[in-house]
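Before any comments, here is the structure.
Complex shown without one protein chain; remaining protein chains in place.
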Amino acid sequence: MIALLALFAVWTGWRVFRVDSMVRASFALMLSFVSVGAIGVLLSAPYIGVATVFMMAVEMMVMAIFMVMFMMNPAGLNPMVMVHQHRLSIAAGVLAFVGLSAAILLSPLPSDPVPEGSDVVAQLGHELLGPSMLVFETAGVTLLATMVGAVILSSRQGWFGAADHGSRPPDLTAGGDPAGRQPGDGGGHGHHHHGGH
Amino acid sequence: MQAVIVILGWTAFAVVLARALQPAANSTAPQAAPFLGGGTPDMHAWQRFHFRPYSMSLLFIAFEMEMMFMYPWAVVFVSEGIKALAEMGMFLAILSVGILYGWREGIFRWQ
Amino acid sequence: MAMTHLVRWAARAPAPVYAAIGPGRQAEVERLLTRPGLNRAKTPRDAAILLVAGDLPSSSLDALNRLHDQLPRPRTTLRWLDGDQEAIAHRITTALRALCDGAAGEDDRLPDTPANEWKGIGPHGQGGKGMMGGTPYGRPMAMTGKDVRDGLQLDRYTTRVGPFAPMLPPGLVLEVTLQGDVICEASVQAAPFAQPAEADAPALCAARMLRLLGLDAAADRVIRGRPLRAAWVTGAVPRGLARINDTDARDRLSAWLRSRTVTVAPPDLAALLPGSEWSEAMLILASLPPSALIRAARATEAA
Amino acid sequence: MTLTIVLLAAAALIGIGLYGALSQQSFVMLMMGLELMLNGALLAVVGFWSQSLGGMPEGQLMAIIVMAVMAVEMAIGFALIVAVYRKRQADMTESIGTLKQ
């Protein structure tokens, strides 16, 4: 069961970079997270496992929204490959996998499983509350900083006036022909059906 | 174990049911055109869709992270007593500052 | 066995009617579709019967054909020329029963050719080229452009909506450019069909707005002259939408709900719609009485 | 045995994530690679906690921290993308490189 779920997680993870549609890519990543969550449930971490599904469903929804917002050809209507330094990346990926696998297979893994019937959720709760308020305060402040930072960066009214003041279009040297057809140069604009004149 | 099997089972059941009930879709070209009350579109509807409350969605994923802390907190709330209430009150107060800031910046409107 | 039961149930179901409303017939059709045996379909995909009310001008026949073909098979078109509600309701139920009894229904009116020839073009035969070029699967892709609200230049989607769109007044063809769900540009391609003064009746005007607010049952009740049974009706309409002569959309709705006729000066549609989100724009249009809207659209069209 | 399978899957996810993060031109896709690597890390943490740490609650805390890192990374990453796009109307990593000039 765990092996099958692990295989599914890896396969969907691989699909993320192999599908044309950005929506499919985001939700393939979500499926990868979901199967990791299911493995967590099977490995006697019910809370962490299910919460992974919960958090990642939400995050991948937002991910899909932003992917579609900022990627050209978001639905993959024209099949495309947008990669650079391809060989290097493959080499790095394979190297990382081989290295980590070797470390896993060669090093002795201590076996000390979670005791049967222990209430792991309550343990986590006590750990979070802990002797001091450290965890909650740190998390609260970090998340607050994230929220404020995200709002400042993404909203138009920055601290120094409108954020797009003085902006200019990019140089289109890097991505080949990314801007594609200019809005006004024909194709499909000839189908106006006037009525009622 | 049972939970995972049940969930997989329901998913498989629903997919099989959907396959069995829905015939293959088929259309002629005029039938396939998107419905616009008789109007015609110039282009594909799939686009870099301008999702207006994008700042809200970013605030949301940061705020939603707090749920991860709240579930275990709820389990030990009664046994930890007033201290748990105080910690969570503090935590939510800190995060509420973020929401108030976002509200002041108008991120809950269509930008 | 199961199939025969299904067909029997289908014949007893309220007839799903999509109405293409012609000049002068708006009020009659709106009253007709509140009858118990009829179901007002909000999209042709949900309908079996296309009701064509009145004489359509020849300029909207293309649109009618497109609409007709979008109904799923089996389908029937009924023309309603006289004002006899009983007769047409009877014809609709008879037609539905005929469809359930296995009548073949109508074929497409338009030829089975895509908007653009695309098969076999491009590296994968999908009709496109490069990243965003060509016409993949028959249509070009949207391109980026100016935005009216936050200045983030994302794709603009240009389309014509109408003349038979369920949320627009009959006859109105709007060419809109959307960015997301916000209207960046709007122009009137065809003004709404002329309607008699009856279309301005408070009950009908209120019902149009109630439908946009998701209150179909309440809208039917208001048209039948019964008291409204719904909560937070005027409060749901935002303040300040389409403010003309010191009344905004919310004021006009509450006047209509109190059975008062509303007269407004025709506004400038091209200035009113851009910048509003789609559902706000639909509320704006529905909050104008048809007579004012027709005059406004004609003025915009002429300009 | 279970732990080995889980850790190998985690290594594979990290490898794929690294490939994605290095090879993708688009900033958004690069974030997906990062997320995938964090996914592998999460799997490894959960596996290790379950099989080798005897249920130490710190292991679960670690998993929560990994998820918090993901959330923070996503929020800030996308906010940056919005800011850069607003300035330059660009979403390529290489175009961002030219911002320095």
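To keep things simple, chains are lettered A, B, C and D as they appear, and every chain counts its residues starting from 1.
Assume a residue touches a chain if its C-beta (ideal position, glycine included) is under 8 Å from a C-beta of that chain, and two chains touch if they have at least 3 such contacts.
Methods note: contacts and distances are computed from a predicted model.
Peer 1: Given that one chain of this complex has been left out, which of "4Fe-4S ferredoxin-type domain-containing protein", "NADH-quinone oxidoreductase subunit H", "Formate dehydrogenase major subunit" or "Cytochrome c7-like domain-containing protein" is its protein name according to UniProt?
Peer 2: Per the UniProt record, the undisplayed chain of the complex is "NADH-quinone oxidoreductase subunit H".
Peer 1: Considering the entire complex, write down the shown chains that touch the omitted one.
Peer 2: Spelled out, the missing chain touches these shown chains: A, B, C.
Peer 1: Considering the complete complex, identify which of C:Ile92, C:Met167, C:Ile223 or C:Ile244 is in touch with the unshown chain.
Peer 2: Here the residue in touch with the unshown chain is C:Met167.
Peer 1: Of the residues A:Leu7, A:Val23 or A:Ala92, which one touches the chain left out of the display?
Peer 2: A:Val23
Peer 1: Where does subunit B touch the missing chain, residue by residue?
Peer 2: Contact residues on subunit B toward the absent chain are 2-3, 6-7, 10-11, 13-15, 17-19, 21-27, 31-37, 41, 44-46, 49, 51-53, 56-57, 60, 63-64, 67, 70-71, 74-79, 81-82, 85, 88-89, 92, 96, 99, 102-103, 108-110.
Peer 1: Of the residues in subunit A, which ones touch the absent chain?
Peer 2: 21, 23-24, 27, 30, 46-47, 50-51, 53-54, 57-58, 60-62, 64-65, 75, 77, 119, 121
Peer 1: Need a quick check: the contact residues on subunit C for the chain that isn't drawn.
Peer 2: Contacting residues on subunit C, toward the hidden partner: 6-7, 9-10, 12-14, 16, 39, 42-43, 45-46, 48, 70, 72-74, 100, 114, 136-139, 157, 159, 165-167, 178, 180-181, 210-218, 229-233, 235-238, 277-280, 282-283.
We take it that only the chains that are shown with their structure count from here on.
Peer 1: Need the CA-centroid distance for the pair subunit B / subunit C, whole Å please.
Peer 2: 30
Peer 1: I'd like to verify one number: the distance from the centre of subunit C to the centre of subunit D, where each centre is the average of its C-alpha atoms, in whole angstrom.
Peer 2: So the centre of subunit C lies 46 Å away from the centre of subunit D.
Peer 1: Among the residues of subunit D, which ones contact at least 2 other chains?
Peer 2: If we look for residues of subunit D contacting two or more partner chains, we find 64, 67-68, 71-72, 74-75, 78-79, 82, 85-86, 89.
Peer 1: Mark out which residues of subunit C touch at least two other chains, giving numbers and ranges.
Peer 2: Counting only residues that touch two or more other chains, subunit C contributes 60, 62-63, 115, 136-137, 139-141, 144, 150-152, 154, 160, 163, 173.
Peer 1: Please give the residue numbers of subunit C that touch subunit D in the complex, ascending.
Peer 2: 144, 151-153
Peer 1: List the residues on subunit A that touch subunit C in their complex, please.
Peer 2: Touching subunit C: residues 69, 72-73, 77-80, 156, 162, 164, 176-183, 187-188, 191-197 of subunit A.
Peer 1: Inside the complex, what are the residues of subunit B that reach subunit D?
Peer 2: My answer: residues 54-55, 58-59, 61-62, 64-65, 68-69.
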